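All protein chains of the complex are present and in place, except for one that has been dropped.
Showing chain A:
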Amino acid sequence: MQLVRKAATVSRAKGLAAEIRWLLGVSLSAILLFPGNSAAEDGSQGAQIAATCASCHDPAGRGQAIPPIVGMDEQGIVKAMLAFRASESPSLVMHAVALSLTDGELAAMARYLTGKANAGWQP
């Protein structure tokens, strides 16, 4: 009886994880397809949102306690933000930030950060 219940729980958990992965995959592709200004323009929507990131993440990428975001690729940023949006753990701050951004804003921000890094970020 005990074993059966455990097996059911495990299989439910597995199903849930697969579902989250699938949802993450779908939202990721949807967000990356968002139209918008792609260049690392100062003053663009992406720049205005990314300004928030710099309140905690060292633009020179030398952060130790708070991980650097310079050099992450666009997909990596969106993926991380979707995971933060889904859970309070591991960071309350990132959960709050991710929840406040729409998919379009998230895409613009990720695109800006990547473009800026490619252009050689000068803090």
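Heads up, the rule we're going with is that a contact is a pair of C-beta atoms (placed from the backbone, for glycine too) under 8 Å apart; a residue touches a chain by one contact, two chains touch by 3 or more; residues count from 1.
The criterion applied here is as follows: contacts and distances are computed from a predicted model.
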item	value
Omitted chain, identified by the protein name its UniProt record gives, among "Molybdopterin converting factor", "Phosphate transport system permease protein PstA", "Sugar ABC transporter substrate-binding protein" or "NAD(P)/FAD-dependent oxidoreductase"	"NAD(P)/FAD-dependent oxidoreductase"
Among A:I49, A:V78 or A:L113, the residue in touch with the chain that has been omitted	A:I49
Where the missing chain touches chain A, by residue	42-45, 48-49, 51-52, 54-66, 88, 92-93, 95-97, 99-101, 105, 123
